[in-house]
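Of the protein chains in this complex, all but one are displayed in their positions.
After this line comes chain A, so read on.
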């Protein structure tokens, strides 16, 4: 099953549950309070997911390591490499 199919299946299941409760398709007659909570649920979930995404990305951008040391080490090794290679007869 492709990822797309997995997502569609998941959304279909959730949507089914949501529609069943919101429109009372099975005539279960849930208490009004329950329906009140249920009908805007997709929007809540969407907003929650959006917040989670922004928070996660923001945190990861903020904690993205800056590898200063690695850059300095590389610069030093570039000099070493050039010296040694010229000694070995390389035209740089």
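Everything below uses one rule, namely that a residue touches a chain if its C-beta (ideal position, glycine included) is under 8 Å from a C-beta of that chain, and two chains touch if they have at least 3 such contacts; residues count from 1.
Here is the rule we go by: contacts and distances are computed from a predicted model.
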{"item": "Listed names \"Exosome complex component RRP46\", \"Glutamyl-tRNA(Gln) amidotransferase subunit A, mitochondrial\", \"Dolichol-phosphate mannosyltransferase subunit 1\" or \"Elongator complex protein 6\", matching UniProt entry of the absent chain", "value": "\"Dolichol-phosphate mannosyltransferase subunit 1\""}
{"item": "Sole contact to the chain not displayed, among A:25, A:48 or A:71", "value": "A:71"}
{"item": "Touch list for chain A against the chain that is not drawn", "value": "2-4, 7, 53, 56-57, 60-61, 64-68, 70-71, 74-75, 77-78, 81-82, 84-85, 88-92"}
